[in-house]
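Quick one: structure below, then a few questions.
Moving on to chain A:
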Amino acid sequence: MTPNQLMFAIFSAVIIIFSILTVTSRRILRAATFLLFVLVATGGMYFLLRFNFLAAIQLTLYAGGIVVLIIFSILLTSHIGEKLEKPGLKKIIPAFVAAGVGAVVTISTILQHNFPVEVISGSERTDIRLIAKSLISVEKFGYALPFEVISILLLAAMVGAIILAKKRKD
Partner candidate 1 sequence: MNSFFKYFTDIFYAVKSLLTGMKVTGRYFFSPWEIVTQQYPENRKTLKMYDRFKGEVIMPHNEHNEHRCTGCGICETACPNGSIEILQAKIDMPDGKKKRIIDKHIYHLDMCTFCGLCIKSCPSEAIVWGQEFEHAVFDRSKLTKILNKPGSSIIKDIVE
Partner candidate 2 sequence: MNFSIYDFTSFNQWIDKFLFDNLPAFWAIVVEMTIIGLVVLLFYALVGLFLVYAERKVCAFMQNRVGPNRVGPYGFFQTIADLFKLLMKELVYIKNADRLLFNIAPFIVIIASFMAIAAIPFAKGLHAIDFDIGILYVIAVSSLGVVGILLAGWSSNNKYSLIGAMRSGAQIVSYELSVGLSLITIIILAGTMQFSAIVEGQANGWFIFKGHIPAFIAFIVFLISSTAETNRGPFDLAEAESELTAGFHTEYSGIKFAFFFLAEYMNMFIVASIAATVFWGGWMPFHVGGWAGFNHIMDFIPPLVWYFGKTFFIIWIMMWIKWTFPRLRIDQLLTLEWKYLLPINLVNILIMAFIVLMGWHF
């Protein structure tokens, strides 16, 4: 076993355990915290794959941004004593069926796909200059258009948020 395999095992164990805990915990803030661990471990997985940029983005956006927002909204709305009700059988069975179908589809797809075995040398890394350039490139594999579309979407969301926040005052 190489150290990389060991780390992979640790990360995947963390992801699996905390994913299960996230959906089974009946306290909503605990669930959010477990979700944070899942996301951080996923970031670790990216580091293991040497996708440093993706890993950092994962940490900034998901762990540092979205989870903080989720926790923040929980702080505003719920009380410490609150516990979610135990779901009834009517809810458990469809949930299990849906999860099972999803798992079967994903696993069968992965198993059917033939991954080409390629050993990436240790020093090779995704070049962030390439990422940056393709983000603003208008050529064939450029992402300038999606980038701008997303920025307009975010702007619209921001304006909407401001209007919603203003409305409450008067």
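We take it that a residue touches a chain if its C-beta (ideal position, glycine included) is under 8 Å from a C-beta of that chain, and two chains touch if they have at least 3 such contacts; residues count from 1.
Candidates were picked such that all candidates are chains of the complex that A comes from, given by their letters.
Everything numeric in this text was worked out from a predicted model, so none of it was measured.
All listed chains 1 or 2 share the complex with chain A, though the touching one is 2. Contact residues of chain A toward candidate 2 in the complex are 1-3, 27, 29-30, 33, 36, 40, 43, 52-53, 56-57, 59-60, 63-65, 67-69, 71-72, 74-76, 80-81, 125, 127-128.
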